[in-house]
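These notes concern the structure reproduced below.
Apart from one protein chain that is not included, each protein chain of the complex appears where it belongs.
== subunit A ==
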Amino acid sequence: MWAFYNGRTQARGKREGREAKSHGGYSKKKLNPMAHRLLVRRIWTLSVKDLRCLPASLSSFSTSLRSSTTPLSLLSPKRTLPRSLPHTSRREVSFNVQDHEDFTERVINSELPVLIDFHAQWCGPCKILGPRLEKAVAKQKGKVHMAKVDIDDHTDLAIEYGVSAVPTVIAMRGGDVIDQFVGIKDDEALDSFVSKLVGQ
């Protein structure tokens, strides 16, 4: 029914200050969303960089102790940030976006490239594409993350990124939209889409 896609992803920074609260439940007055995001990203990147050294060294340590039963081997091989980090809980490769702050933090400001899967409960094709995406992302062994956005819960976010039909998958790196597609793709096409995102 909603088969057309209007290619509005580049327009995400151009919305004027919005006070509306969608029934999704969050509201943020974004007078200049692009600038706001860049600023937050800079601050975040600075704070993350300090802590990044920690897991990197720990994870390399953990791989060398893979077979041991020391506590260090309990570290996830996915190079997750330690639990003591205030803003994020255990960083998973594939996660459901909770709110706008979560999206900013884990998607826009992600060091890694992120696939954003815009889906809906009522969307049949989404249920087919979902597992395929998970598979393609898992193959990359942590080089790419996947953020799942339920468009009924996060309608404003979906509208902001120009989503009209679902499923819509957006490939994002450094807060910029690199690529996107609408509808279902088979495993091969998905692998190539994800590899392209990771490769460059």
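In this text, a contact is a pair of C-beta atoms (placed from the backbone, for glycine too) under 8 Å apart; a residue touches a chain by one contact, two chains touch by 3 or more; residues count from 1.
Here, contacts and distances are computed from a predicted model.
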| item | value |
| --- | --- |
| Protein name, per the UniProt record, of whichever chain is missing from view ("Sperm-associated antigen 1", "Glutamate decarboxylase", "Phospholipid/glycerol acyltransferase domain-containing protein" or "thioredoxin-disulfide reductase (NADPH)") | "thioredoxin-disulfide reductase (NADPH)" |
| Per the touch definition above, residue among A:120, A:133 or A:147 touching the missing chain | A:120 |
| Those residues of subunit A which, in the complete complex, touch the missing chain | 1-2, 6, 19-23, 27, 120-123, 151-152, 155, 159, 163-164, 166 |
